[in-house]
Structures are given as C-alpha cells and as structure tokens.
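Note that this complex is displayed minus one protein chain, with the remaining chains in position.
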Amino acid sequence: MQNKKTITLTFFGMLLLLIAIVLSVTYGTKSVGLSDIIDAVLSRNTSAYNVNVVRARIPRTLFGLIAGASLGISGLLMQSITKNPIADPSILGVNTGAALFIVTGIAFFHIQSKPAYIGLSFVGAMLTTGFVYKLASLGYGGPSPIKLAISGAATSTALSSIISLIVMPDSSVMTTYRFWQVGSIGGASNEDILWILPFFILALIVSLSLSDQLNTLLLSEETSISLGLHVNRTKALAALCGVILCATTTAMAGPISFVGLMVPHVIRMLIGSNHFPLILLSGIYGSSVLLLSDILGRIFGRPGELESGIMTALIGAPVFILIIRRAKVASL
Amino acid sequence: MQQNHHLIADHLSAGYGEKTILNDVTLHIPHQKISVILGSNGSGKSTLLKTFCRLLSPTEGNIMLDGKSLPTMKSKDIARTIGLLPQSSVAPEGIKVAELVSRGRFPYRKFMSPLTSEDYAAIEEAMAAMEITDLADRSIEELSGGQRQRVFIALALAQQTDILFLDEPTTYLDIAYQIEILDLLKELNHCKHTTIVMVLHDINLSSKYADYIFAMKNGHLIKEGTPEEIITADTIHDIYGINSLVIPDPLSKSPFVIPISSHDAAKGIS
Partner (left out) sequence: MTTEPSIFIGIQKRRRQYVSTLCLLLLVLCALACLNLTIGEKNYSIYQVLHVLTGTSQEGAYLITRLRLPRTLAAILSGIAFGVAGNIFQTLLRNPLASPDIIGVSTGSTVAAVYCILFLNLSRGIVSVISVFAGILVAFCIYRISYTDRFSANRLILVGIGMQAFFNALINWMILKAAEYDVPTAMRWMTGNLNGIVTDSLPLLFLVVIFSLTCILLLRHGMQSLTLGDEYAIILGVRVRIVRAALILCSVMLIAFATAITGPISSIAFLSGPIATKICGKSQANILSSALVGALLVLGGDFIGQNLLFTRYPVGVITGLLGAPYLIYLLIQNQKGGRI
C-alpha cells in the first residue's frame, strides 16, 4: 500500500514540477507561448524577442529547481536529526546566522565573490545551528520542539540586532542587505547555478546513502546504538548535508523560509518515514513549491513581482500555525 | 475550624473531550477517615480525584459540598476546604522551600497585604508536620525525591483544608519513603482529623493504611467498604483480573494479598 502511495505521489510530483517549470518559463510580466520555449531550447530563431525572454528565465527556473530541492531536503534532514516536526532553517535561526556572516563580510572585508559568500554563509549557518541546538538542550527534557523553536527565535532576534548595528551606519551595505535579506530567486544567473549544483549533488548523494541509518535513528537513541549504528557520526554527517544545502541556497538567494518546514512535514504525513523516498519526494515537492511561490509572486506583485522569499513565508507561516494547532499539546 | 464537611459525588460522569472515563459514580467521602481509591490503570481513579478538585468539570451529575453544588461556590471558599496533591508537581526553579509552602496560603491572602501571623503559623505547622522545618531556606532543586514530596504535601497542608486529596503520593519513591509519607499522613489524620482521600497503586499498603476503600473499574464504582470487606480474592479478581491468595497480615491483621502467577498455578499451589 505504502509503495503504491509513493509511486502515485512521485508521479504527481513530477507532473506538478513540470507544470511549475513550464509556467515559470512562460509566465511573467511578458508572457510567451510554448513554441517560443521550444525555439529557445533548440537555440532556434535566437533573434526573436520572446525567445530571449525565455532564455532569460531559464537560469531563474533552474536555480529555483535546485534551491527548492535543497531547502526541502535540508528541512527534512534537520527534522529527522532533531526528531522535531517543526525544525526548519528559518525557525532555527540558521538563516540569520548566515546573514550575519555575509553582512560582516560585505561591510568589513568588502567581499563580493560568490564562493566567499557561500563560505561565509556556511560557517555562519553551521555555528548558529550548533549554538541553537546547544541552547535548546539546556535544562530538563533535552531539545524539545518548543525549546528548539524558541531558542532559534531568540538567537535570531539577538543576531538581527548585531546585523542592524553593522548595517545602519553604511547606506550602501544597507541597500545590498535590504535586497538580499528578503530572499529571491529572481536574480539568479548561470554562474550561481554552477556554484550550488556540485554542493547539491554531493549532499543529495550522501543523504540518500544515509537513508537507512536515518530510518534507524528514528527509534530511540539507545536502540540505535544497540543495533550497531554510529549515532553521532550519522547525525553529524546528516547535519552537515542539511547545513550545506541550506547555506549554499541562502548565500545565493537570501533567506527563503518555510519551504523546508512545510514540504517534508506534509510528505511524511502522506508516506510515512522511510527516508529514501522521503528525501527524493521532499526534493521534488520542494522545487515545485518554490517555483510555484515564485510564479505566485509574479502574479500578486504585478506590475513588478513579489520576491519568492516573502511569498513562501506568507504561505508557510499559516501552514506552520495550522500544524501547531493540530499537534497534541504533549508533543510540543 | 473542624467541621463535619459532607462531600458527595452525585451521579458523576466526566472525561476528556468526547471520551467518557468516569461513568455515573455516586459516593460519599467518609469524613475524618483515610479512604483509598483502588483500581486498575484507566479505571478512572485519577479522573475522579480531578473532578472532585475542579480540575475537570463533570459532564453529568454534581459534586456537592455541604449540600451546595461546587460551581455555585466561591473559588477561594472551596480552596479553604478541599486540597489536592497532584500526581506530578512542578516547582518554579530556584524558589526556597519556605516560600513555596507559603504559596499554599493563597486562598487566605488579601490584596497587596504581606503574610499575616496566621499565615506564618499555618506554614510553620505544615512544615513541622512534614518534618521539613530544617529545609526552609534550601532551594527546591537541592532536595531528594522524598523531601520534595513532603514539601508539596506541606504546601497542601498550609492550605488548611479539612479534606485532602492525594493522587498517588508515593509514586517514584522507594519503600522507605513510601512508609514515611503514609505514616505522616496517618499521623495527620489522627491528630487533626483531616479527611484524607488518596489513590494508591499498592494494594497491601492501601489495606494497611486505609479505613475505607473504594474499588473502581472501567469508570464505575464497583464496591466500597472497609479493607476487610474489599480486599478479598474475589474482589481483587474483579478489579484486576488476577487470582490471588489473601491472608491476614501477621502484624496488623489487615488483609494481605499474594498474587498467584501462572507458575504458581502450574505447581498446584492454589
């Protein structure tokens, strides 16, 4: 039964993704037809205006594809490691940590290059994740969902103050930051894609190979150890993948919240907790959700567009609240 | 302050959400005695206690205190008559024992005024009864499980209620602490004639300390009476579904239950 569901879901997901890709390429301030897409893909008729519009939208779409999948999988990994249904880079404050490091880089070291962004964002995200996790582990009961969420929120608030301190005196940094911090896949270039693609593939392969271990980890820690699992190594590797996925995306696109929260949550509800299909489906649906949010942003934001980061938060936050309302009090 | 309070459950039903746990229970709490409620897991013992103490509202029926239905009475007035030691208690961290016990004086306190000499006397007496006077200036975290439990009982005593409910006051405590707590309660009942109603898991301890026993199953009150009337092989079988041998305790002569396992049965002992 479970298998059938997985197959249906995969099929549907692919279909949704295809629709999202086509829409993402065609829909916008200037709409184009299908024939233009075919022309663009086959590099025919390159002088036509519409074809060029399509070609301009391709990097954005590809980038959204990878970023969405990264965020979906990253959220899934974080949720599995912390055994916490509401873990998400934005809830855990990881985005703000990455932002702080990038802002510091821009303001004090005049860093401009993409790889440096990724590096800074990665270090910031890693440190923040560790810090928040430690903070939430304080006291009675270990890192429960509620403590993780509130530690993340508190850390986020504290770090944003430092960001304002850095940003405020310097209006050029402020402008850069202002646009970066909303999170958007709109400005993506081919170069960006080349930067995040290797990280994505690497993390995807590693996390897929970890899926059996992750399944075991869902049992209690004692059981996992007695089954011969290297609990800490598995957790560390999975966390590393999760942070890499989220940090690279954040470095390139800015903080995009709630994709990593909603997608794995819903998928797990539908197909249970076998990690191999979970990882793949979180990727597929993550891409679809991000691309569709981006498209919705173009619809609602007319005549301009609404950044995808804002869109995902506007959709995701109510979903989050719904999840909370449905959850049993004791499990919080 | 000792009055003969009549506390009665009248065709009481209660539960969580749609689920009814307590079903049409009618009983009269015997005053100035120690009563124990026995029953298997999920039989509604704790639910009964919680309903008596207003933590759950009855879905049907009534709780009558001295002929008046509880919801019609003033909250603080009830709190001066009925006290409860809940199953688990969370203390605010870092609070000193004396201050924690003084929280039990809430129903007597006026707006904005500091603790009165009456308050102090009550706190004093409660702490002395639980033998924790020496711990007054210690933080609650520094205490052992048994000491902690005594602090919370002292809090309930400081409330100076004539009726005291206790929900499994001995869980998580080893046998020495269990006896210690139950002895203190017996003493309290003896000296101050406080009516005590508690849920206990241990049948033999119940038999030893109780004056009166209520037996519950599936949300119904199936039998009530003195330990001698209730603790019989038949009733134990009715409540828990196990076979047992009941003999008189060589010391107190109260009934003592020895469960019969399938191994015993195989050897033909019973």
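We just call them A and B in the order they show up, numbering each chain from 1.
Everything that follows uses one rule, which is that contacts are C-beta pairs under 8 Å (C-beta built on N, C-alpha and C of every residue); 3 or more make two chains touch, one makes a residue touch a chain.
Keep in mind it's a predicted model, so treat the numbers as computed, not measured.
**Student:** Report, in label order, the displayed chains that the undisplayed chain touches.
**Tutor:** The omitted chain makes contact with A, B across the full complex.
**Student:** Using the touch definition up top, pick the residue from B:Leu48, B:Ile78 or B:Val199 that touches the left-out chain.
**Tutor:** B:Ile78
**Student:** Have a look at A:Ser113, A:Thr157, A:Asn190 or A:Ser209 and name the one touching the chain we're not showing.
**Tutor:** The single option touching the absent chain is A:Thr157.
**Student:** Of the residues B:Asp10, B:Asp24, B:Glu125 or B:Glu229, I need the one that contacts the missing chain.
**Tutor:** B:Glu125
**Student:** In the whole complex, not just what's shown, which of A:Ile7, A:Leu138 or A:Leu270 touches the removed chain?
**Tutor:** A:Leu138
**Student:** For the full complex, which residue in B:Asp10, B:Asp24 or B:Glu99 touches the chain that was left out?
**Tutor:** B:Glu99
**Student:** Could you please point out the chain B residues that touch the chain left off the display?
**Tutor:** Looking at chain B, the ones touching the missing chain are residues 17, 53-55, 75-80, 82-84, 86, 89-96, 98-99, 102-104, 106-107, 109, 111-112, 114-115, 120-121, 123-125, 127-128, 133, 136-137, 156, 159.
**Student:** Touching the absent chain: which residues on chain A qualify?
**Tutor:** 86, 90-91, 131, 134-135, 138-140, 145-147, 149-151, 153-155, 157-162, 164-165, 168-169, 171, 174, 178-179, 181-182, 257-258, 304, 306-307, 309-310, 313-314, 316-318, 320-321, 324-325, 327, 329, 332
Here is the rule we go by: only the chains that are shown with their structure count from here on.
**Student:** Between chain A and chain B, what's the gap in Å when you average each chain's C-alpha atoms?
**Tutor:** Between these chains, centre-to-centre, one finds 53 Å.
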